[in-house]
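A single protein chain has been removed from this complex, and every other one stays in its place.
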Amino acid sequence: MEKKNTPLLEMRNIKKDFFGNQVLTDINITLGEGEVLGLCGENGAGKSTLMKILFGMDVIRETGGYEGEILLNGQPVHFETPFDALAAGIGMVHQEFSLIPGFTATENILLNREPKKRNVVSEVFGDRLDTLDYNQMTGRAETAIEKMGFQVDKSMVINEMPVGHKQFTEIARELSKDQLKLLILDEPTAVLTEKEAEALLESIRSMSKNGIAVIFITHRLHEILSVCDKVVVMRDGFVVKDIPAKETNVSEISKWMVGRNIDTAASAGVRDKSDGKTIMSIRRLWVDMPGEIVRDVSLDVKEGEILGIGGLAGQGKLGIPNGIMGLYEAGGTVELDGKPIPLNSPRKCLDASLAFVSEDRRGVGLLLDETLEWNVAFPAMQVQDKFLKNYLGGLIKWRDEKAIREITERYIDELAIKCTSSKQKAKELSGGNQQKICLAKAFALEPKFLFVSEPTRGIDVGAKALVLEALRRFNRESGVTVVMISSELEELRQVCDRIAIVSGGKIAGIRPATDPSEEFGMLMVSMVK
Amino acid sequence: MNEPLYKTDLTLRDRLRSFVNSFGLPRLIIAAFLLMLYIAAPFVGAGFWMQISNTINRFSWNAIMVLAMVPMIHSGCGLNFGLPLGIISGLLGATLSIEFGFTGGLSFLMAILIATPIAIILGMGYGWLLNKIKGGEMMIATYVGFSSVSFMCMMWLLLPYHSPTMVWGFAGKGLRTTISLEGFYDKVLANFLQINIGSLSIPTGTLLFFALLAFAMWAFLHTKTGTAMTAVGSNPTFARAAGVNVDRMRLLSVVLSTWLAAIGILVYEQGFGFIQLYMAPFYMALPAVSAILIGGASVNKASIANVIIGTFLFQGIVTMTPTVMNNMIHMDMSEVIRVVASQGMILYALTRRTEASK
Amino acid sequence: MSNKTRRILFCTGAVLLLVLIAGLMFIVGRGHTVYLDNKTLEYNGQTYSAMHKIEVVQNGKTLTKLNKRERGMATNIGQNFKITLIVTKEKKGAEETREIQLKLPYSMDGIIINLPAYLAGLPQEAYLSEFISAAEQEPEPEEALPTEDEFGISTDMDSTPQG
Partner (left out) sequence: MKNKSFGAKLLSFVRDNTVPIMFVLICAFCIPLSGFSFSYLLNEIITRMGRNIFLILALLIPIMSGMGLNFGMTLGAMAGEIALIFVSDWQIWGIPGVILAMILSIPISVLLGTFCGKILNMAKGREMITSYIISFFMNGIYQLIVLYMMGSIIPISHFSVKLPRGYGIRNTVSLLNMRQCIDNLLAIRTNGVKIPVLTFLIIGVLCLFIVWFRRTKLGQDMRAVGQDMNVARDAGINVERTRIISIVISTVLAGFGMILYLQNMGNIATYSSHSQIGMFCIAALLVGGASVDRASIGNVFLGVILFHTMFIVAPKAGAQITGDSMIGEYFRVFVSYGVITLSLIMYETKKRRQKSQMGLQLQREQMEEGAK
């Protein structure tokens, strides 16, 4: 079903930056009617930003729009809102479900597009008082479900559906739109069972036969190969490869995904501590962190090393530190220095000289409305009774403002934190400086063992280098064992001694940081769920 | 991501606007209104010093109940609409102290001593409940207050009180709706070191007592535990990640608030001269809530200064409006103004975005 | 767009209909208290003496029986006042049934109708006069305003309208 003359969709020289941070550069994609395009790339490669541009999402407009041109059937288009995109025949199924929990599948499929019947009252008060035409609703839902080719009970309430069926309901909703010409599926198989995923691929094939083009984003590369006409691989905001699916294979794709043009060698200072003392041993850990579920992880951390944990988003790498530190419900056993650490109790972890810099800076890491002093000193004060003056034989533990200011100013100097004073509110700092405050907070605890989660997320290049350098120095000078979790493999390779890759909630493998990127790339997609 | 803003090149108008925004328009209106009342007072013949001493008096009665709002705001439990629960503990303390035959200043001390364990027990139950329903505190607090007041209405009738000063004369049982404190602790604090200059009279003792509690609260907020409590209110997840037991901090704040409410009502009674039972505590939370909000607090931030300013402004309006307005336009619109101002203030605070900024 | 104009048309139509009904109710629903006097009246030098007894019947129900110098009361919604009088002119005289129907002036709340004058067929200004309530003239002692507690919020739970 390929028409060579005018492609359905053409994206030309798309560029996008977020506040000077270039995330997309010169993206060119063409897609014919009924074609299936597989889009893959690491997290942060720019896939979702590209799709957001195509779908006219508000964030794009709010952050200054984009450059370049989008042509639909040869006509240039510019979508201000998702509704414009919908009207032009583009549908999108997001990763998060967008369904009304108490409605039936039919009601959800036709949400806000219900067929209506006029009546006396609606003549006076407007068409919102038209009654719904339930017969026609059922009919249209049925047609859409048939078109999809996977049977979903149309009268079942979403709440009671298995997850996979919810996903299919979303797809049916897009299919019920008559004008639909292009469907974007953002990791639709992540929540499906194997059987359902197979059914989804089948229904993609049938859509394509009906002339609907599909952009299919997934980390399961074999799916791409089995269903797509062509594959587009993105990395760091560039399209690195645009190739017919028939001409490639899984290992090639994963290499393109992680490989860098200039393969930055792993840091010179990689140390082999494999015969060192095991400081932390994790056995059969499970963590219920929504979106980052960990299943049955066992891992040993050697004293004094920097261990990296990498992997694709949603595969569970973030769940490991959050579970051990007691922020999310977890089970299994964790031992530090041979002593077991009780799970689900942040206090016990901190008492055992563990510290954690959370990836959720604003939600978990900082007291945004309080001063830097409070932010830096608070955990150390609460856990180790530092920065306190004792009166009446320890009965009254008075805050020692002077000591707090001193320590804060020390870290402001050491980490080169840009601020007006140590009394400034944390919310007034920039992202990079906030991150440094989070580090300072952990350093002030003087831990034996430090978890750092996504330390460079959302901060600019200069700040990134400073933060990583601070971490490395902290490890080298104080001999503290560091476990660093990051989505950016190159960053891990720069700083870490060993890197563990998490995939599908499990450890897919541990390699020295000196191994080539492709090795890690294969591990990342190996057990994707 | 934004570098800190340096507000140097702003025009006067911008500055004014940002000042109004940070201070809150309703608050500004209320303060201006009160100022106007004070300016107008001498012209319409209402004695200025009389008004001032009235305001100070009422300030001294009410300030502790407003202070009771502080701990729960700090720990993120929101405005304590459940204040009546604490008030009930105070009322139980007061009536039991009289029932046991204490008189004079001792009865006040005993009332506090008896009310304390009751307030702690009720506060713990209340706090436990609020920990179960995080996020919906304010509405449930309101109704916990209402239910407890109406439950105590039955209890005042049923509990075996016998003191003839308190029970209905003809039935010999069941407490009266108002009980005079003459001979008990009527004005025990107010009369201590009272200053009288002309028509200005200052209840030094009561003010000192409030200052003592306010200082204790201020000091508490500077201790390790107080710091933890503030952090819990500011960002509970942060506090949890820093090893603070969030639920225990919240519980402690509720107990503190309940206890302060109990003490607050006792101080109120000693100034007012009567114990009011039955439905009297029903709406007592609302004036305290609006007072602290008028003073500049928000649903999750409050300081001792907010308490003092707020109580003063609120009580100023309460005492000034009837006399001044009456003299000015010959209409007693004071209730209306009071209701609109105080409820309007609460409404304003509720519609502000109050989650910790993200 | 025609859809929109159509809607506006229907909308104004509905509002007009409501206003119309309201106007109609305003006229139809106006209530009057009619005081019926059986009293002797002097008019233009002539005396119209009171009847011995008048029985007033409204909607088939006997409202009152008026002896000499007595006053009865009837209420009426709307301006069409229709009653039946059973008149006994003199003691032991014959009963005479008279249906009377008269227009009440819209602006009057209370209306006094002198029956002997009416029955004698006098003009309206003779038999009809406005009733001025005593209560309206002498101001009552100031009513207690809603009771307020110390804080300006009514706590009168006991006066809940449920009871």
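Letters are used for the chains, namely A, B and C, taken in the order the chains are written, and counting of residues starts over at 1 for each.
Criterion: a residue touches a chain if its C-beta (ideal position, glycine included) is under 8 Å from a C-beta of that chain, and two chains touch if they have at least 3 such contacts.
Remember, predicted model here, so these are calculated numbers, not experimental data.
Among the displayed chains, contact with the absent chain in the complete complex occurs for A, B, C.
Within the full complex, the residue among A:Ser98, A:Thr193, A:Thr278 or A:Asn390 touching the omitted chain is A:Ser98. The chain that is not drawn here is touched, among residues A:Val258, A:Ile293 or A:Ile320, by A:Ile293.
Set against the missing chain, the residues A:Asp26, A:Glu69, A:Asp127 or A:Glu401 yield one that touches it, A:Asp127. Contact with the chain not shown here comes from a single listed residue; of B:Val20, B:Leu106, B:Ile133 or B:Ala219, that residue is B:Ile133. Residues of chain A that touch the chain left out of view are 82-83, 98-103, 107, 111-112, 114, 116, 122, 127-132, 134, 284, 286-288, 290, 293, 295-296, 329-331.
On the side of chain B, the interface with the absent chain consists of residues 81, 129, 132-136, 138-140, 142-144, 146-147, 150-151, 153-154, 157-158, 174, 286, 331, 333, 335-336, 338-340, 343-344, 346-347, 350-351, using the contact rule stated above. As for the chain not pictured, it touches chain C at residues 18-19, 21-22, 24-26, 28-32, 75, 77, 109, 133, 135-136, 139-140, 142-146, 153-154, 156-162.
Everything below uses one rule, namely that only the chains that are shown with their structure count from here on.
By number of C-beta pairs in contact, chains A-B lead all other pairings. Note: centroid distance chain A to chain C, computed from Cα atoms, is 79 Å.
Only residues 1-5, 222-225, 227-228, 230-231, 234-235, 237-238, 240-245, 301, 356-358 of chain B touch chain A when the two sit together in their complex.
On chain C, the positions that touch chain A within their shared complex are 6-7, 10-11, 13-14. Within the complex formed with chain C, the residues of chain A that make contact are 123-126.
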